[in-house]
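Moving on, here comes chain A:
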Amino acid sequence: AAPVAPTEAPADDSGAAASDAAAGDAEAAPSDFQIGLVTDVGRINDRSFNQSAWEGVVQFAEAAGMSEDNYRYIETQDSKDYADNMQQFIDNGYNVIVTVGFALADATLTAAQENPDIYFIGVDQFQAEEVPNLTGLIFHEDQSGYLAGVLAARLTQSGTIAAVLGTDLVPPVVAFNEGYITGAQSVNPDINIISTYHPGGMDVAFVDPEWGANTAKQALDQGADVVFGAGGLTGNGALQEVAVAAEGGAQVYCIGVDSDQWETVPAAHPCLVSSAMKLITPGVGELLTAAQNGEFPGGNYYGGSGLAPFHDFEDSVPQEIKDELAQTKAGLDDGSVTTGYGQ
Partner candidate 1 sequence: MSTENIPVLETRGITKRFPGVVANEDVNLTLHKGEILALLGENGAGKSTLMNIIYGLYQPTEGEILVNGTPVQMNNPSDAIALGIGMVHQHFQLVPVMTVAENIMLGSESVKNGLLDTRAVAARISELSQRYNLDIDPYAIIEDLPVGARQRVEIVKTLYRNADILILDEPTAVLTPQEIEGLFEVMTLLKNQGKSIIFITHKLKEVLQVADRITVLRQGKTVGEADPETATQNSLAALMVGREVILTVEKKPANPQGVVLAVEDLAARNDLGDPALRGVSFDVRAGEIVGVAGVQGNGQTELVEVVTGLRHADAGEVHINGQRMTNATPRAITQAAASCHVPEDRHAYGMVSPYPVAENLVLNTYNLVPYSHGINVDTRAIRSHATELVKQYDVRTPSIDTPGGSLSGGNQQKMVVAREFSRDLNLLIAAQPTRGIDVGSIEFIHNQIVAKRDNGVAVLLISSELDEIMALSDRIAVMYKGEIIGIVPRAEATREGLGLLMAGVKDERVPV
Partner candidate 2 sequence: MRPNNFWKTSSLISLILAGVLVVMALLVNMTPLGNSMWLRVFFGISALNFTLRASIPLILGALSGILCERSGIINIGIEGMMLAGAFGGFVAKVATNGWPLTASLIFSVLIALAIGGLMGLLHATLSIRFRMDQIISGTVIIILATGFTAYLFDRNAVAEGKFNALPIPGLAQIPVIGPVFFDNPPITYLTLLLVVIIHVALFHTRWGLRTRAVGEHPRAADTVGINVNRYRYVNTTMGGMLAGLAGAFLVLEAVGQFQEGMTAGRGFISLAAMIFGNWNPFGALGASLLFGYTQALQNELLLAGFTDIPRQFVSMLPYVVTIIAVSGFVGRVRPPAAEGKVYETEGSSE
């Protein structure tokens, strides 16, 4: 029993913006449907999960022919402002509010309970209890990680694989890594896995590509030949460093994270064999469609996860590995394979 979205939005209190909006939207169909997005402490185009979520909003809005004034975002500058930034949208009568990141979970839950008429989509926010107007968009990162681990263990020649990670203060990153480890060990129990999290706080852990690159180099120096880079720009730094080594002729691979990083980090092409994905963009789109249709699910909603295409490595990855990955994926889906993470 999803609540019905209000049909009449209160007037925008910013004069110029309001009149623009009124003029532009006169004939557009869903003019009363407004979507707001609040980022984690991060940028809207961070080449990572904030950007993916926003792209989900943009794709939905463009498909629905919404006016630009009806979907907006606020970049959070300080973690204490989550509630305020949501309130900005609430005050302006928005119908759907997307909040990105587990850190916003509490604030989102509170806001959802206070505003039963508004839909909330919480990316990476696991819902312990069901609130009808709040859906947590969550992913099986451990399963993606598991597949990446299997792939890495199959590709390595040296018997050493590495992971360069954002911080373990963020559960999805941990899930990726734990899955990666068990996945690799499922192939070779004696495999040497060296993985390390960024030592800094939340403010730098995902935005320190230099550390990521340097640590990837360290892992390569220690004999690793597959590096899983998982942690925003920090992880991207690792991918680029491995790409340099691959360009130099070394037989080394890297695995990206979140989206298909073939698209987002072109510099990693020389080594990027695949990416452990959690498909935020389509997930957000699906939930927005549900909200627009009044079929908002509430509770938890699992978005897609899995490995990205191999792209240039399509031919160099042997068929038996591809088959094994497909089997594993099926096993994970039906529960016959477990990652050991969480429950």
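The rule we apply is simple: a residue touches a chain if its C-beta (ideal position, glycine included) is under 8 Å from a C-beta of that chain, and two chains touch if they have at least 3 such contacts; residues count from 1.
These made the cut because all candidates are chains of the complex that A comes from, given by their letters.
The structure displayed is predicted, hence computed values, not measured ones.
Asker: Given the complex, what touches chain A, 1 or 2?
Answerer: 2
Asker: Touching residues of chain A toward candidate 2 in the complex: what are they?
Answerer: Counting only chain A, the residues touching candidate 2 are 43, 45-47, 51, 162, 168, 194-197, 199-200, 204, 207-211, 213-215, 217-222, 233, 236-237, 240, 244, 247-248, 266-267.
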